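We show some of the complex, not the whole, and keep each chain where it was.
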Amino acid sequence: MDSQLYFEIQQFYAHQMQSLDNGEAEAFAETFTLDGSFVHHPHNRVDTRTEIALATKRGVEKTRAAGVVRRHWFGMLAVEAAEDGAVRTRYAALTSATAADGSVSWEPSCLVEDLLVRVDGRLLNHVRTVRRDDVREA
Amino acid sequence: MDSQLYFEIQQFYAHQMQSLDNGEAEAFAETFTLDGSFVHHPHNRVDTRTEIALATKRGVEKTRAAGVVRRHWFGMLAVEAAEDGAVRTRYAALTSATAADGSVSWEPSCLVEDLLVRVDGRLLNHVRTVRRDDVREA
């Protein structure tokens, strides 16, 4: 694993999450593979890019209806090379929501694990698994 | 664009914003070109390093008077090479304010775009454009 790949992963996340936070559901979904999965452990799972786009559109509409601008913050990004040029990552994530009156609220912190794969030379998200820190597993 | 430049940009921001957060207005202003601009879209624009230093001094005094320590947090940094060795960046920014009683408050999140240029081998901020997420444009 070298710094050039780390840089590429950071750019991948910057573009992916700017798409989401700017409300571009299709562009966000396109950062997943066609058969990609977005898992909110342990209760919710969305499979395929098409379904991820639909779920993201609903999320974007909900955010607009709430009158806030959400921003995602990733931190403590650990990366690990996997088979066939794939990469496993693990990081903490937070989401801020800024309202029109300037107030900032926070959604629960999460621990996220991604499996990124290379398709036609480009990194794509194959599986994202999100564990919210307010959900205590038995 | 390679990882060495990304590292250089990260170091540029680390030093720039540590200067600001430590109240060193002159050192902060010196990270801008002599003809640099700091734009708070859509209402406020400060041109030239001299004026940026003056505006920053007023900001630092206001922060001290408020009895808080501000810290800036940049996230989701996307970088793009531009002409003549210049770099365009785009990132989300947040500012925390810690009071003497230990409480932490947050200023509205922002989306920031910078044009960085190279002067005598060193990166400098030519234009910074800040868009606050609590300001909804028509």
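Letters are used for the chains, namely A and B, taken in the order the chains are written, and counting of residues starts over at 1 for each.
Quick note on the criterion: a contact is a pair of C-beta atoms (placed from the backbone, for glycine too) under 8 Å apart; a residue touches a chain by one contact, two chains touch by 3 or more.
Here the structure is a predicted model, which is why all the values come from computation and not from measurement.
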Full complex copy count, 2 shown, is 3
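Note that in this section only the chains that are shown with their structure count from here on.
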Give, as an integer number of Å, the spacing between the C-alpha centres of chain B and chain A.
26
With touch defined as at the start, can you tell me which chain A residues reach chain B in the complex?
2-4, 6-7, 10-11, 13-15, 17-18, 21, 69, 71-74, 96, 98-102, 104
Would you tell me which residues of chain B are touching chain A in their complex?
2-4, 6-7, 73, 75-79, 90-92, 94, 106-109, 132-134, 136
